[in-house]
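Only one structure is covered here, and it is reproduced in the block below.
A single protein chain has been omitted; all remaining protein chains appear in their positions.
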Amino acid sequence: MNEVYSGAPERLVIPGDTIEVSGEVTTGSGIIKLNNKLIATQLGHIKENNGTIYLEACNSAYMPRSGDLVIGYVTSMRGNLWMFDIGGPFEALLPMSLSPWNTQYGDLEEHMGVGDYALIRVQEVDSQQGVVCTMKGIGLRKIATGVVEHIGSNSIKLFVGSEGKNLQKLKKDSGCRITVADNGKIWIEGDEPGILQVRNISLEFSNSNTPYPNRELIKSFNKKMEEI
Amino acid sequence: MVEIVPRLLKDQLSRLAEKDCRIDDRKRFERRDIELEVDVLTNAEGSAKVTWGGTIIYAGVKFALREPYPDRPAEGSLMTSAELRPVANVKYEPGPPSPESIELGRVVDRGIRESGCIEMSALCIVPGQNVWNVNLDIHVMSDKGNIFDACALAGIAALKTTIVPAERYDVGEDYALPVNKMPIMCSYRKVGGRFVYDPCEEEELGGDERVHITLGDDGHVHSLQKGLKGSFSTSDFAEIFKNAEEQASELRKMVEEKVN
Partner (left out) sequence: MGGYGDVELITGEGKRLDGRLADELRPISIEVGVLPAARGSCRMTWGLNIAEVAVYGPMEAHPRKIQRPDRAVLDVRYNMAPFSTSDRIRPGFNRRSREISKVTAEALESIVMVEMFPRSKIRVEIEILCAEAGTRCCGITAAAVALADAGIPMKDMLVSVAAGKINGVVVLDLDKAEDNYGQADLPVGIMPNTEELAFLQMDGDLSPEEFNLAMEYNMKAAKEIHKLQMDALKSKYEGGDQ
């Protein structure tokens, strides 16, 4: 493998820090070219993947991307579409034509009303950050049972674990179905004791005082996972 | 800003309540961790910082000299104000004071001023000439639920550790502000069908009726405020009142430790 990034492995950088590289390299998110130098734009770790170096931010707001699986709730309805809060800077639109129901204009409320949660997918994000979602797809639906918890998009990687090992362990131990959405929400379905077990872990994140996993949170989370 | 309450949250709160659980894993009358610091602001004559769970409040006391009002020649005054600024939470958009901000000011003012914890006559320097105008300002820096109790605690802790700046105004020697009562506020919220103490952010969002009780040292009730919606039974009230006495006594000890 061609190592182009010559800095310390997974170096922690802050905005404005220069990134040293040898030779040609493609840059991914979080890195810009300024005055012939590569500059980090966020607090995060520099990583390399097949000749592309990118920055993995420690903390960033959830920015929806096409293909993301998200859990959101209806904030309003107008015409033939539902407006969803999916935790991004803008609300997302779900038009009736992209829902599994075939209803008349104005009969949205029969199927989903204000305050209802749903598992949907981001279909498209335009240049003005307008978001359109779809409920047509396997597994996508209104969420009527179980609980929805917030772990934050910055904590998904930690929660799921490398190759999903944390998530598998949690599912097995609790007997619950756990859906982890890209916008940092999780949906837990199962019996009450099972849900309680999963929440015991997810509470580390929802109770936390920071929107990203810092050292203390990582430590206490790992400890709880070991006890399973 | 109007907040939408997700239906699933309400269901979840009810189910948790049935099992005597709360959404953040606390017991029904369990309080979050509190850190109380005093003398934290050098330009204030008295100050306190309360970190209550994720809620953070600063309180500062400022003195000014003025002439007494003609109808009260031997009395000073105490003004209490509370600001809920956009810094405290994403839901507080900039603009004119929100209904929450106005209510906070009123509730805190009632709890502290109406308890009579400071004698207005004690704020008189020379009758007919000089009196103290005391301002207690409460600043909410982070709202993660139950700002009312946290503000009230910061307010009374600041007053209790205030030094009257007589030297600076050349009217004598500095001395401790005489605060002869310690009103403590305890807030309860109906969540999932039952009243709990010290609601967190989600319980405030998904909860219903609320009540704020201010108790004095002698167990007397200084003020009682009920939120707009709903009603509660006398047995509800008896249960809450009993718990409020316990909570208030603990919080009072916390303040007393800082005074000494």
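As written, the chain order gives the labels A and B, with residue 1 at the start of each chain.
Heads up, the rule we're going with is that a residue touches a chain if its C-beta (ideal position, glycine included) is under 8 Å from a C-beta of that chain, and two chains touch if they have at least 3 such contacts.
Note that the structure is predicted; figures quoted are calculated from it, not measured.
Of the candidate positions B:4, B:141 or B:205, contact with the hidden chain is made by B:141. Summary of contacts with the chain left out: across B:43, B:234 or B:260, the touching residue is B:43.
By the touch definition given at the top, chain B reaches the unshown chain through residues 41-44, 47, 54-56, 58, 60-62, 64, 81, 83, 85-90, 93-94, 135, 137, 139, 141-144. In the full complex, chain A contacts the hidden chain through residues 10, 12, 14-18, 30, 32, 34-35, 39, 41-45, 57-61, 89-91, 127-129, 157-158, 209-215, 218-219.
Operating definition for what follows: only the chains that are shown with their structure count from here on.
Here chain B touches chain A in the complex through residues 4-9, 12, 15, 19, 24-25, 54, 144, going by the rule given at the top.
The part of chain A that touches chain B in the complex is made up of residues 73-75, 85, 114-117, 143, 146-148, 192, 199-200, 203, 206-207, 209.
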